[in-house]
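All protein chains but one are shown in place.
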Amino acid sequence: MPPALKAHGVTKQFDAVVALSNGALTVEHGEIHALLGANGCGKSTLCKIIAGTVLRNGGSIEVDGAPLVPKGPADSEAAGIALFYQELSLVPQLTVAENIYLGHEPRTAAGFIDHSKLQADANALLEQFAAVAGSGLALHSLVARLSPDQRQIVEILKVLARRPRLIIFDEATAALDRRQVEFFFRMLRALKAQGVSMIFISHRLDEVFEICDRITVMRNGETVATFSTAETDMNRVVHAMVGEMAEHLHPPHVERPPGEAPRLIVEHASGQRLRDVSLMLWPGEILGLGGLQGQGQSALLRGLFGADPLASGTVSLGNMGLRLRKPADAVHHGIAYISGDRGRDAALHGRSIFENIAAASFIRERRVLVWPIRLAERFRQAAASLNTRYPGLEEPIGSLSGGNQQKIFIARWLATKPSVLLLDDPTKGIDLAAKADFFDLVRGLAAEGTSILFYSSEDAELLGLCHRILVFNGGAISAELSGQALTALNLTGAAYGNAA
Amino acid sequence: MTGMAMVLRGRSWLVTLAALLVLVAVNGVLQPNLFTGNVLKSNLTVFLPLVLVAIGQTYVVLAGDIDLSVGAIIALVNVVTVAVINAVGNGVGAVLLGVTAGLLTGIVSGLFNGFLVAVMRFQPIVTTFATGIIFSGMALWLLPTAGLPVPAVYWRTYSGSLLGLPVTLWIFALALLLVAILVRRPFLTHLAAVGGSRTGAFQTGLPVARIRIQGYVLAGLFSAFASLCLTGETASGDPLMGRMLALSSISAVVLGGTALAGGSGSAFGSVLGALVLGMIGNVIFFAGLPFEYQTLVQGLITLAALAGGILVARR
Partner (left out) sequence: MNRIKTLLAEPLVLASIAILVLLAAGELLSPGFARGDQITRLLTVAAILGIAAAGQSLVVIGGREGIDLSVGALISLGALTAGNVMSGSNGAILPAVLAAGGVTFAIGIVNGLGVTALRIPPLVMTLGMMGVIQGGLVVLSRGAPSGNAAPMLMSFVNQPLLLGLPGILFVWALIAVAMWFLLRRTSFGYAVYAMGSNERAAALTGMPTSLLRTLLYGLSGLFAGLTGVCVIGYTGNSFISVGDQYVLPSIIAVVIGGVSLAGGAGNYFGVMLGAIALTLLQSVLTTLQLEFWGRQIIFGAVLLGLMLLYGRQKQLRV
């Protein structure tokens, strides 16, 4: 019998960036197969290609021996493949039952929604899952009123209601607590007994070893190894994720300049995605925020910038306690925030390069009148210090490449002469040369005494740049790495919750 | 979830219902003969057009869009209906033909709006503002000034009775029945899904553009119903008919607990909202407020309803 899924030599390129150079994965019928790898290894891209939301450039995919060339999600769905969306696909204003059967409502002969059947089907589905959902999950309650973990359960039920033969669970347990995870696993085992195959992506290695039959590891866009869970252990898997080379590659270790007193002190910061985070940041220090994506790193940075204010906790700069309710509060205290999501968070689309650089300085300096000619020289210098290639300050920002645009947004903040720089995955989608320039710049700023909090989704960047790394897991700091402990192995291990 | 619970989704309509009851009570005190058959009937005749437009507007707003052209559609439908009746001759057959032409006009106008917004991806607000101007220009073209009477059979039927009950009551009941039928169709859930989370609906595989167009078509159709009722009331063609109904219908929808952002609400709520607006007009009138103040007070109440409705929805 051919395997449930066989992907071979799958490639994908986004513009100049190769996301996948050789994706391979074989999933047997009734198998739970883990897909692991560091951030940016290509596992999500491979899953999206299988689910039909991303089109591949090359390679082959077979489902039950039949070739699959999806043109969109509908084709993959027709082949019995369902993707569990990490970004929720639920409609908050509809009820649990309506969401589960959205687009697949059972109908009566007259074409009305068959409420009794809908109710019965949903009940049957919920019954399988009652213990996980708990008594709080009522079929007629609105999704908007559910807690994040309940929403995740509804999302899972929605996938199951479509009776797929292969389910891709991308971080499906992220919002569940231990007890719910256990029930979730019980359900996975029941599905497995029915012959359903599953691809399981999780940042919790212990879960992987608990539930999965086999493990495929990806690195740098390539499938590098497949293990049978019973015949391997966590260390070997982590080694495979990190690679032989990186394992021995210790970053050129630099001590932060000896500082008198910490510049930024955060105590017990909590928020929607943040649990009791405390840290100290010294002048001239580059402090990395590590861990898998979405573990609270961005939430902390945005909280410190006043963009998504912290729910509780104290922040002090020097000896001064800060009230950070809106970005202007942070800007006036010399805190700058650079996001990697340029299009959404930074780009003033259609406006000139001058305006894009000048925006933050006007606020920082509480400027009223603007004489562009007098300011031009200053901003030209700010841009030049970053090796930015641009045609002229009056050209629109869209005329620059992604990397050069990001330099403009960095120049925007350098022009405000910040004392604390918050970097939120700032190198997303920019080319290698621009990255190298950027790292030189960050090192230079640190050498001049700027304090830098640096979150990157690429471990290599953190290891190459930081004096210290705090590893985040589930909104809290799970480990601190410094000195000789700053290794790829330790970082990956800590991110996956494996005590190094 | 049962059908009844579906109908009464959300709680904000309860507030509207309470307001309606209070207004009815106040009106009853100011106007002791309120509860006689004739007065009730004339009230229903006055309220019916807004009730119908508000129902249609609900479906557009549920999908996260808006239709500012409903007032102009009413004028256009009226003019088309009256023109066709007069062109064919004034018999019963002509009336039926005219009504059919009017309904088609409403549907085509809705299709046009839906096409521009959902397929061409024009911004809904400005687009329906522009199409509204075009529709009313067309109405003025077909009939430059008010006039052109409809045959007696039309308005006599409209103001008459059927099986001992006023025809307007039958229309009201039929509209509610239509709403009840729509509530039970998957379509309404899909409409709310599109309005609640367009990306979510798209990811789930719903045909988002088609659903939005259907919403606009319903708005056009219900506007046509409203126009045919208004025509029965005025018994003639009027190219400026229904000018204030676009804003009033939005107010009624908001008062009825439908979120302007889309995704939640019900047409039954909008019916309550429309009745509340109508009763406010009654109370202002019978409270002896000078004529000049009526537009101002109604405008203020409309604005307050918009603000209040949005504040309630956000909680």
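Order of writing sets the labels: A and B. Residues in every chain begin at 1.
Just so it is clear, a residue touches a chain if its C-beta (ideal position, glycine included) is under 8 Å from a C-beta of that chain, and two chains touch if they have at least 3 such contacts.
The shown structure was predicted, so the numbers you read here are calculated from the model rather than taken from an experiment.
Taking the full assembly into account, the omitted chain touches A, B. Residue in contact with the omitted chain (choice from A:Y337, A:F379, A:F438 or A:F472): A:Y337. Note on the undisplayed chain: of the listed residues B:N43, B:T58, B:N78 or B:T131, the one touching it is B:T131.
One chain of the complex is left out; on subunit B, the residues touching it are 66, 68, 116, 120-123, 125-127, 129-134, 136-141, 144, 198-199, 202-203, 208, 244, 247, 250-251, 260, 292-300, 302-303, 306-307, 310-311, 314.
Residues touching the missing chain, restricted to subunit A, are 53, 73, 305, 307, 326-328, 330-332, 337, 339, 344-351, 355, 358-360, 362-364, 367-372, 412 (touch as defined at the top).
Throughout what follows, only the chains that are shown with their structure count from here on.
Rounded to a whole number, the gap between the C-alpha centres of subunit A and subunit B is 46 angstrom.
Residue ranges on subunit B touching subunit A, taken from their complex, read 1-3, 5-6, 181, 184-186, 189-190, 192-193, 195-197, 199-201, 203-206, 259, 263-264.
Interface residues of subunit A, counted against subunit B in their complex, comprise 73-74, 77, 85, 88-95, 97-98, 102-103, 105, 107, 111-113, 115, 119, 139-140, 158.
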